[in-house]
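Rather than the whole complex, this shows some of its chains in their spots.
For reference, chains read A and B in written order, and residue numbers begin at 1 within each chain.
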Amino acid sequence: MSQTIEAIAKALSAEAEGDLGIKVTSASEPPSARADQLALAMDAKYLDGIAKGAARAAIVPAGTDWRALGLEAAIFVTRPRLAMAGLSRAFDPGPEIAPGFHPTAVIDPSATIGIDAAIGPFVVIGRGVVIGAGARIASHVSIAEGTHIGADAMILQGARIGARVRIGDRFICQPGAVIGADGFSFVTPEKSGVEEIRATLGVRGEIHEQNWTRIHSLGTVEIGDDVEIGANSTIDRGTVRATSIGSGTKLDNLVHIGHNVQVGRDCLLCGQVGIAGSSKIGDRVVLAGQCGVSDNIFVGDDVIAGGSTKIFSNAPNGRVLLGSPATKMETQVEIQKNLRRLGRLFTQVAELRETVTRLTQKGDV
Amino acid sequence: MSQTIEAIAKALSAEAEGDLGIKVTSASEPPSARADQLALAMDAKYLDGIAKGAARAAIVPAGTDWRALGLEAAIFVTRPRLAMAGLSRAFDPGPEIAPGFHPTAVIDPSATIGIDAAIGPFVVIGRGVVIGAGARIASHVSIAEGTHIGADAMILQGARIGARVRIGDRFICQPGAVIGADGFSFVTPEKSGVEEIRATLGVRGEIHEQNWTRIHSLGTVEIGDDVEIGANSTIDRGTVRATSIGSGTKLDNLVHIGHNVQVGRDCLLCGQVGIAGSSKIGDRVVLAGQCGVSDNIFVGDDVIAGGSTKIFSNAPNGRVLLGSPATKMETQVEIQKNLRRLGRLFTQVAELRETVTRLTQKGDV
């Protein structure tokens, strides 16, 4: 994967100076860079490290005096993380899956798989599955009957895609993700304790024995284009309609999406986020790690929630949330500040009570 | 899977009127229903949608004037979610697993598998495993040595069942669940920092280097009848005795059950719930999503805990819990209300202090 500085700069749509014919094979942090590596010093604070390594070329902030750093070539960037995206794409070798179908794969004869597919060992593809061109499917993946997946999918080791799921183009599925398991939906013959306390806000009448009858999931899962699902995440199928994930949305690892949930476009759901059944998440929503969303509520477009925020009620568009239960971020910051000052408040009130008691006694006398 | 309205009504033990010979192939939300689908309008608020779709028959609340809605037949229900349970069971096609043993399955000759089994590709079944009649085991499942599973099990793709586990009848296991991994149990040669702060409630003496020796799990996992385990959930084996899950209990996705935990009958543990080692959960307990239970405590029968409730101490029977740390729901509602009013309290106390200072000075003069 040796590439010239010129080719890399072109891939990044970036300016470059110096010996553009220098070839590099990979990228590195500056201090540990070898002579055949490109040093990543996209932020000025990393420039000092260049001298400690052996790189001949580096990516540096626009305007950097690269010659003074001992470099022979430099690529200039203005938005470092965006440059990193292009650069990492250029250097990513991707998973090694041999072209064609591995002889151990069990592919139903009724399945339709587009050209240029690479399907690894022990993959199972069910009846009537349709997969677009350019699919890379790693070992041990299962794709159940009737599922359609668009072009250029990359589905990694042991991912489980259930029956009748619909997925768009350029789908990325990390190892162990489960898409289309049954929803968690049960009902008791009589009204359950959960239904009771939802109505009474916590007050319970006589408690009865009860057991749970399963509501099967007849719905499916619909996923747009350019979606990525993290390792060991789970997306349940809907009860009647489909659980849906909009185009451009990315899920991190160990995320749980309940049945009937609708997630909009271009969202980021970070590690261990959980969305309970039938809730609706807008477009461009960002939920940081370990956030939770209750069932049957909506979270508006452009909402951002900080780590471990637990959203129990509807959130309007554009709201920035924090805390458990979630409040506006500024309210939560105020609450936390108040909590830390609370000990002092108790002391002040105790003192006030003493003083006022004295004043009252004096006044009464 | 075409069924008459008459047959469906009978399966639901429900009344029906109109042309009971109409056949439907599946169910749909009313506005998108085709002529060969049964419209689901079990709640009155969905009745308006019937005119927008093409359904000839619908499930409606008892007493609905179905003819006025343009329907040719109707099934009447009183408890909608319970009807949905029966209906969804009737229409669920279930996973497609060909009858018999797939030729790629690796089944130890000493295993005993009941009649009418369907075992998919790349399944591995170990020495001495016993599985009851009617098992449906999807691709990539592994069941380790000495495990016994009752009748009518449905074990989905890539589920991992460890050695010497005991499971009752009608077991449902969603994809990727891991039952019977080793417990997380380690010990240091000297008393560890964790043991120290448990004794001192946070105060630490001199800190020593320490490393961890593994306590292997010699126990197993015992699961009753009618239990369902969600996708990618994990249940660890016990240290000496078994970790146990009572009959009728349902676990959602990404739930973690630690070693030695005992969960009672007919519980619902929702997505991402975690129960730490050696705790005991009573019967009919409902823990909403992301709840946590500390180790070595008990949660009484019929306890219900709201989303993200973190239970650090024993909870008596019937308690409704909320918050982190968990309190009675009504206490938590009060705490949250107080927190939001706290800013005002600080202002009031500041004003009081000023006033009282003035009063004191006046009084002193």
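Keep in mind that, in the parts below, a contact is a pair of C-beta atoms (placed from the backbone, for glycine too) under 8 Å apart; a residue touches a chain by one contact, two chains touch by 3 or more.
Computed from a prediction, not measured in an experiment: that's the story for all the values here.
What's in place is 2 chains of the same protein, and the file's complete complex has 3 copies in all.
As a working rule, only the chains that are shown with their structure count from here on.
Our note on geometry: subunit A versus subunit B, Cα centroid distance of 23 Å, whole angstroms. On the side of subunit B, the complex with subunit A involves touching residues 26-29, 32, 40, 79, 81-82, 84-85, 88-89, 91-93, 95-96, 102, 104, 120-122, 138-140, 156-158, 172, 174-176, 226, 228, 230-232, 248, 250, 252-254, 265-266, 268, 270-272, 284, 286, 288-290, 302, 304, 307-308, 318, 320, 322, 324, 328-330, 333, 336, 339-340, 342-343, 345-346, 349, 352-353, 356, 359-360, 363. Chain contact summary for the complex, subunit A toward subunit B: residues 104, 106, 122, 124, 126-127, 140, 142, 144-145, 158, 160, 162-163, 176, 178, 181-182, 184, 186-189, 192-194, 197, 201-204, 207, 209-218, 232, 234, 236, 239-241, 254, 256, 258, 272, 274, 276, 290, 292, 294, 310, 312, 324-325, 327, 331, 334-335, 338-339, 341-342, 345, 348-349, 352, 355-356, 359, 362.
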